[in-house]
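Below: the structure, in structure tokens.
Only a single protein chain was left out; the remaining protein chains are all shown in position.
As written, the chains take the letters A, B and C, and residue 1 is the first residue of each chain.
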Amino acid sequence: MGKVVIGVMGGGEGSPRVLEAAETLGRLIAENGWVLLNGGRPAGVMEASARGASRAGGLVVGILPGGPEEGASRWVDVPVYTCMGAARNAVNVLSSDVVVAMAGGAGTLSEIALAVKLRRPLVLLENDPGPAVAAQAAPGLLAAASSPEEAVEKIREFLG
Amino acid sequence: MGKVVIGVMGGGEGSPRVLEAAETLGRLIAENGWVLLNGGRPAGVMEASARGASRAGGLVVGILPGGPEEGASRWVDVPVYTCMGAARNAVNVLSSDVVVAMAGGAGTLSEIALAVKLRRPLVLLENDPGPAVAAQAAPGLLAAASSPEEAVEKIREFLG
Amino acid sequence: MGKVVIGVMGGGEGSPRVLEAAETLGRLIAENGWVLLNGGRPAGVMEASARGASRAGGLVVGILPGGPEEGASRWVDVPVYTCMGAARNAVNVLSSDVVVAMAGGAGTLSEIALAVKLRRPLVLLENDPGPAVAAQAAPGLLAAASSPEEAVEKIREFLG
Partner (left out) sequence: MGKVVIGVMGGGEGSPRVLEAAETLGRLIAENGWVLLNGGRPAGVMEASARGASRAGGLVVGILPGGPEEGASRWVDVPVYTCMGAARNAVNVLSSDVVVAMAGGAGTLSEIALAVKLRRPLVLLENDPGPAVAAQAAPGLLAAASSPEEAVEKIREFLG
């Protein structure tokens, strides 16, 4: 049967504190035996979470917006080249058993909104998208966390 | 050269007041000689805006999430069947010279976020997605309106 | 109800003879009151068929592989920017009531194969994709033509 896939969404930029949390989250995902899925680019939360998971021996799948000529983070084991641009955000969300949204920009916000629309379990890690998201989320599919460790607890609860 | 394309985003459901505004907005878009682009389904803001534009003699292009077997609103002149599900929201945004976001759910919120990310001019018509969107929007690409008539004024300003 | 949409598939390059046939086909599509849908780029069969339809007063919808920054043929009325690269070929096929495949390269061959797979009526205009396609096509959904005029006859038969 399939492995458990945890999607980590976040921007191509991030403060040192956010990037450190992303790397820790990647490590914890690997240590739990889960696959890390992210946007695959060599930047920001994507790069940091992939590095954390890869160094801990985990498997990293990157769903990229472009094609092979644009390349992926060196910490990605399996790059999936969609050539779909921002539309690949829907693939990220659909392919994750649980989605964790870290601090990010409008792209991350679109992934949060898609997770709510597509009814995927969603953990907000130090990310407050505002009342519009909370109002739309289905009961029991939205959780907030203030640390990578707490995010992992919420993931475990969603996985049941 | 291409026609001016105005995208109207909004949910598959809507209060009578929202649907009336959508129909008026569709009519005004047609009366200005613009093409209406929306999500094409026979429901909610999509159906109402398409009806308004079509009855006023305008052209309506619907970008549908499914395939031909699912069909489109009868007011859509050219249904574009993407079979992409929610990922088609990126196509809607990219193909609109100006995007108008009406009241809607998480799908509309994802379109708002994508419009900000992809830097398309965006008019919020009685839709407040919260501070996360305002913080991300590029200067000069975001406007708010409280009536279809005011939305058309904002569209005109964006079209310059 | 929706307009009749005829998709014309063909490469970004073409011999003078092929391009002349594409322009004639575009004109005939417009004269029959049908919408022309093609790949939208300012090149080859796409440009020629769009010019033929547009000059005859027809409506041209272009389904583009890239985004707005790459632009479309000047003869396209409504450019739909998919940012999906070659994956947009499935959208072209799904959105056409009848698909006409003219001479082209591997991209056109993929559209022919998708038309067969997705069971859209398909007219091959001086294009012989070989026995693999003929063997897969459903009965009654494949026709061959040797001139734009004959292609239009086949389209009419498919439209019933």
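Convention: contacts are C-beta pairs under 8 Å (C-beta built on N, C-alpha and C of every residue); 3 or more make two chains touch, one makes a residue touch a chain.
Just so we're clear, the structure is a prediction, and the values are computed from it rather than from any experiment.
Remark: the omitted chain is touched by one listed residue; of A:9, A:72 or A:137 this is A:72.
Here one chain is not drawn; of B:84, B:123, B:142 or B:155, the residue touching it is B:84. For chain B, the residues touching the absent chain in the complete assembly are 67, 82-87. As for the chain not pictured, it touches chain C at residues 84-91, 94, 105-107, 109-110, 112-114, 116-118, 128-133, 136-137.
Taking the complete complex into account, residues 1-3, 5, 35, 37, 59, 61, 63, 67-68, 72, 74, 76-84, 90-91, 94-95, 118 of chain A touch the chain not shown.
To be clear about the criterion, only the chains that are shown with their structure count from here on.
Chain A and chain C have Cα centroids lying 39 Å from one another. Residue numbers of chain C whose C-beta contacts span two or more other chains: 67, 82-84.
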